[in-house]
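Pasting in a structure now, in structure tokens, and then I'll have a few things to ask.
With one protein chain removed, the remaining protein chains of the complex are shown where they sit.
Up next is chain A:
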Amino acid sequence: NPANRQSIKQTNKHRVEFTQLAAEYKAVNLGQGFPDFSPPQFITEAFCKAVSGGPPMHQYTRAFGHPALVQSLAKFFSRIVGHDIDPFEDILVTVGAYQALFCAFQALIDEGDEVIIVEPFFDCYQPMVVMAGGKAVYVPLRPVSGTAVLSSGDWVLSAEELASKITPHTKAIVINTPNNPLGKVYKREELQMIADLCIKHDLLCFSDEVYEWLTYDGAKHVKIASLPGMWERTVTIGSGGKTFSATGWKVGWAMGSGHILKYMKTIHQNSIYHCATAAQEAVAQGFEREHELFGTPQSYFQQLPAMLHHRREKLASSLKGVGLQPIMPEGGYFMITDISSIAVDFKDSDTKDENYDFRFVKWLIKEKGLATIPVSAFYSPEHSKEFDKYIRFCFVKENSTLDAAEEILKKWSQNESSH
């Protein structure tokens, strides 16, 4: 729909804009969500092995997913979901989880459908709903009042508020757990509440679980598709890039009942058709390894969250050390911080119509050389002003990067106290 395509032109602009600004000012970049350390050796070795494999490794593979990959994904996840996943019917491999989301919205959302998006949301959901001719309806996670909000677990979805957003036009609800940017890991009871509504109103559920292996402090990732009555109505999205710290490989997937996946396959067939073969082969080998080592200390799915747990602590203490209030994420790549306690004189009158956090982030890049992302970018226009006092940090970085950030924060805090 052309009107829809034209209207989405201006969204996502800020992500590109902030990246450019950070580069221009050579800022320490805790903004963008990708590791600055290397992927694990076993996965890069798997890629090299695929590259030196025979000619078939460099030619088209099966359009809906390289057989070795869909088979290893089916084997791996059947155990977790508690359902026998058919590798050829129930899985679609895509160019990153991003393209899986695109296929889901294009295939399953029709003109006039409403899609409930839980805020804060990864910013591509809204333009994808619009591009499919649908209408986004928002329901925010809200910090529990009356207590000090210290953890992403303190941000909750109101069952009444969510139920009130459902109309006869509602087609689907989109959840992201662990959540970007907040880091919330939905508890089983919370997912059950959502599941009950999906079943009651016959809704689809798109569950973006790209950070599924990154949970901290004993938080457990639960797949909504594993709850009773949910396999047949859920599309679960995953990411090889986030799983193996190789975001640049762009290998993702959608998993769900074949009767839903088949529509997504049609979209895929008419937009991209095939995904790169060698990268898929490498991710397949990665899952084979993890299948063998699942639950053991050598598993990357144990080692990565353990390592990131410390990075998370390190960043949090740097922030607290200068009087900022981070919200400890239970999972994912990111931490948000309340900046309302800082008074800043924005001398930049160009930005005066922008949200506070946008202005703050630009100021922080230009004046302090530290790049972050404003959290109101993850909110609908109707709610963004309510949540414009938070900025998002990515802590999936080398210690040296976090040290550099700490230096900047310390110096800034010293400047403040000397006034």
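One rule holds for everything that comes next: contacts are C-beta pairs under 8 Å (C-beta built on N, C-alpha and C of every residue); 3 or more make two chains touch, one makes a residue touch a chain; residues count from 1.
The rule is short, and it goes like this: contacts and distances are computed from a predicted model.
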Q | Name of the absent chain as recorded in UniProt (options "Flowering locus T", "Kynurenine--oxoglutarate transaminase 3", "Nucleoporin NDC1" or "Protein cornichon homolog 1-like") | A | "Kynurenine--oxoglutarate transaminase 3"
Q.
Using the touch definition from the top, which of A:Q99, A:S257, A:S380 or A:T401 touches the missing chain?
A. A:Q99
**Q.** Residue in contact with the excluded chain [from A:S38, A:S164 or A:S340]
**A.** A:S38
**Q.** Option touching the unshown chain, where A:H83, A:K184, A:K223 or A:H274 are the choices
**A.** A:H274
Q) On chain A, what residues meet the omitted chain? A) 1-2, 5, 8-9, 12, 16, 32, 34-39, 44, 47-48, 51-52, 55-61, 63, 94-96, 98-99, 102, 107, 124, 127-128, 131, 245-250, 263, 266-267, 269-279
